[in-house]
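Removed from the display is one protein chain of the complex; every other protein chain stays in position.
Up next is subunit A:
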Amino acid sequence: SPQVVWSMLGNRQFCSYKMTTKTQNFCRNEYNLTGLCNRSSCPLANSQYATVREEKGRCYLYMKTIERAAFPRRLWERVLLNKNYEKALEQIDENLIYWPRFIRHKCKQRFTKITQYLIRIRKLTLKRQRKLVPLRRKIERRERRREEKALIAAQLDNAIEKELLERLKQDTYGDIYNFPIHAFDKALQQQGAESESESDAEREEEEDEDVDTREFVEAEDSELSDFEDMDKLETSSEEEQEEEEEVEKKASHSKSKGKTPLKGPARRKRPYIEIEYEEETEPTTKTKAA
């Protein structure tokens, strides 16, 4: 009889569904109505019992009566509840019509809670889901180690300093810095080395005319880069735009293509457009850094 069951499970002997905490006892039985371990809430110790459970979004009312206590397989009778909240409540009422008040009330409360959380689930699935991607430890370790080694191999400070010095040499900064002497010498040397570049004739003319400006020009004369090539194709008509573009472009993206720590083309890439421009309006060369 249920009283005997309760006197055993509730207090004295072991109940595997019972979980005790400091303040309260919980019942882990899946048919439990309230979740607490009480005399009135224990599905094992009550011969007439009912619960509401949901499965895959649909709520069912489960009922247990004394008549079926001998047939465990048919013990719990299941009734599908209506999707409509009020109609489901009425259904609960009519199914548990002469049942104790406690069970009826708790069933309805439980059903309310379940519908609320189902609504919440539906709302959340419409929002963005956070996808959890597991990290693989070995891979993480490997990546971290490779990153460290790459950092050491990169020698960032040296690379940045080298790049900045090159830009200084290539005169992207123009008149801001006054280290003229060495730049002149280097430019002279480079001028000798680059005598085979495309705009030969023009350069020779310039050489005769004015030494200073030409030196700056020579220093910037080097192989083509992608963007400036494109520039050459498209905007060959507007000189000023060209000039600004190429200066800033040099400044803003110097891609050292194929540069490795060991070797690398020392010269920046400049278009030949510049030289053509120099021919026409030489006095304005000094303003390019502005």
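Keep in mind that, in the parts below, a residue touches a chain if its C-beta (ideal position, glycine included) is under 8 Å from a C-beta of that chain, and two chains touch if they have at least 3 such contacts; residues count from 1.
The rule is short, and it goes like this: contacts and distances are computed from a predicted model.
According to its UniProt record, the chain left out of view corresponds to "Ribosome production factor 1" among "ribose-phosphate diphosphokinase", "Dihydropyrimidinase-related protein 1", "Nuclear pore complex protein Nup85" or "Ribosome production factor 1". Contact with the omitted chain, checked across A:L36, A:I121 or A:A154, is made by A:A154. Note on the undisplayed chain: of the listed residues A:E54, A:E77 or A:E163, the one touching it is A:E163.
The set of subunit A residues touching the chain not shown comprises 127-128, 130, 139, 143-144, 146-147, 149-151, 153-154, 156-157, 159-161, 163-165, 167-169, 172-174, 176-177, 179, 182-183, 223-227, 229-230, 233-235, 241, 244-245, 248-249, 251-262, 269, 289.
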